[in-house]
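Removed: one protein chain of the complex. Kept in place: all other protein chains.
So that you can tell them apart, the chains are marked A, B, C, D, E and F in the order they are listed, and the count of residues begins at 1 in each.
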Amino acid sequence: MNIKPLGDKVVIKPLDQEEKTKSGIVLPDTAKEKPQQGEIIAVGSGRILENGQKIPLEVKVGDKVIFSKYAGTDIKIEEQDYLILSERDIHAII
Amino acid sequence: MNIKPLGDKVVIKPLDQEEKTKSGIVLPDTAKEKPQQGEIIAVGSGRILENGQKIPLEVKVGDKVIFSKYAGTDIKIEEQDYLILSERDIHAII
Amino acid sequence: MNIKPLGDKVVIKPLDQEEKTKSGIVLPDTAKEKPQQGEIIAVGSGRILENGQKIPLEVKVGDKVIFSKYAGTDIKIEEQDYLILSERDIHAII
Amino acid sequence: MNIKPLGDKVVIKPLDQEEKTKSGIVLPDTAKEKPQQGEIIAVGSGRILENGQKIPLEVKVGDKVIFSKYAGTDIKIEEQDYLILSERDIHAII
Amino acid sequence: MNIKPLGDKVVIKPLDQEEKTKSGIVLPDTAKEKPQQGEIIAVGSGRILENGQKIPLEVKVGDKVIFSKYAGTDIKIEEQDYLILSERDIHAII
Amino acid sequence: MNIKPLGDKVVIKPLDQEEKTKSGIVLPDTAKEKPQQGEIIAVGSGRILENGQKIPLEVKVGDKVIFSKYAGTDIKIEEQDYLILSERDIHAII
Partner (left out) sequence: MNIKPLGDKVVIKPLDQEEKTKSGIVLPDTAKEKPQQGEIIAVGSGRILENGQKIPLEVKVGDKVIFSKYAGTDIKIEEQDYLILSERDIHAII
């Protein structure tokens, strides 16, 4: 897949049920922020600080993450669902 | 076309149906941020940081991008629709 | 006309119908930000950054621009309508 | 009059009808920001930036200005109406 | 009175009717920001900028000031009413 | 008591009626910000500025203060009520 997120954005592929079970982590449907699990597919080149310095992202391609679904943008590439969101909407690497 | 966006703004020509299909990316109508595909037609000279440094845009003329329609301004030049929006409303280069 | 905008403000004379047609750009009445065309009549001396540096404006007297009508202030000088607004409310030079 | 505005604040005496007519500028009552004309009577010593630098005001005593009435505070000194407002609420020197 | 305001805060004693009349300044009850006159009784040691520099207040004990009542906190010390508010809610020294 | 507030937070023990009367300061129940009196029991190590500098708090253990109740968090330790709040919600040392 050829997609390059800008700045601090990343592309995430949501994990399917089997992969979720393997991680041993359950994210309750009723949680107030709708957390989800996914795999990082592509990352932006980083966030630019007010002093001009570029800070690379903490996550890298292949990382499994927990993220908040709210801020993301849904896209579909060749029948597969993905999300684009900012790294600040990612809670943790699992 | 002779149009020069200011600062971190860009001019985008929305992709027509044929071009969208070619990219293999589908943006669902029901998505919460109304993502769209388009081609960069013109770019501003960059964003100025609080230390006075000018940061050039990450996108360049000819890039195909996914962007959020909400913040943009619709204009029509010689019967063709365009949008002017800030680079921060662009999610990714495709 | 003798008017000196402060900071990053500019004075704009809205283009009349004939001039608009000449530019080949049409700004739909239904657009969400009410874009307009106009000519820069006067410019402020610039915006001051938090490091004390003064950034001169990107637009200059005589530039034709597309701007968002919302933030501006209407004034009338010798029967002619003008607007005063900040450079950040200008989208592009045409 | 003995009044010393703080920071970036100024004291303005609204222009009466005769002086307004002389300037040739008309500010429509129906404008969304209620612009007004006035004369600067007193100015603060300036605005302090986050780097500690003090930026003196662009306006000086005696300047005729166009300003937005909304942010100001009405005061009355010896039967004459004045306003105290921040320089950022002043649009232009006329 | 032994009270030490923190940061950029000050303690103000509202002026009584006689003192107000002496200053020649009238603050209309109908004004949108409810301006008031008062005397500075105590001042904080200053505001700290993001570069670590401490900026002392512009007002000092004994200054008569015009201030906006809204942001203040009412306190009563030995039957006398006072207000605690930030220097940024003070408009001018009179 | 063994409690260590983080950053610019402090732990406050509200003053009882006898101690309040001694200070001579009365905080009206009807005041818009519900001011209260209390004693500082524990303080955080300070606030970190954007330049990385740590600014120690102005208040210290044992100080009697006036604070705004709104932002605080109520806790109870061995039947005694305390509040945890940020130093910026403290108005003055009394």
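Annotations
Following the convention adopted for this analysis, a contact is a pair of C-beta atoms (placed from the backbone, for glycine too) under 8 Å apart; a residue touches a chain by one contact, two chains touch by 3 or more.
None of these values were measured; they are calculated from a predicted model.
In the full complex, the hidden chain is touched by chain A at residues 24-28, 31-33, 35, 49-51, 53, 55, 58-59, 66, 68, 87-88, 90-94.
Taking the whole complex into account, chain F touches the unshown chain at residues 2-7, 9, 11, 42, 45, 48, 50-52, 73-78, 84.
Rule of thumb we're sticking to: only the chains that are shown with their structure count from here on.
Counted as hops between touching chains, the shortest connection from chain B to chain E is 3.
Shared numbers divided by all numbers used gives the overlap of an interface; between chain A and chain B this overlap falls below half, so the copies present different residues. Rotation angle relating chain C to chain D: 50°, from a CA superposition, given to the nearest 5. The centroid of the Cα atoms in chain B and the matching centroid in chain C are 22 Å apart. Chain centres here are Cα averages; for chain B and chain F they lie 50 Å apart.
Taking each chain's centre as the average of its CA atoms, chain A and chain C sit 40 Å apart.
In chain B, 50-51 are the positions where the chain touches two or more neighbouring chains simultaneously.
Chain contact topology: the protein chains form an open path, each linked only to its neighbours in the line. Every pair of chains in contact is given here: A-B, B-C, C-D, D-E, E-F.
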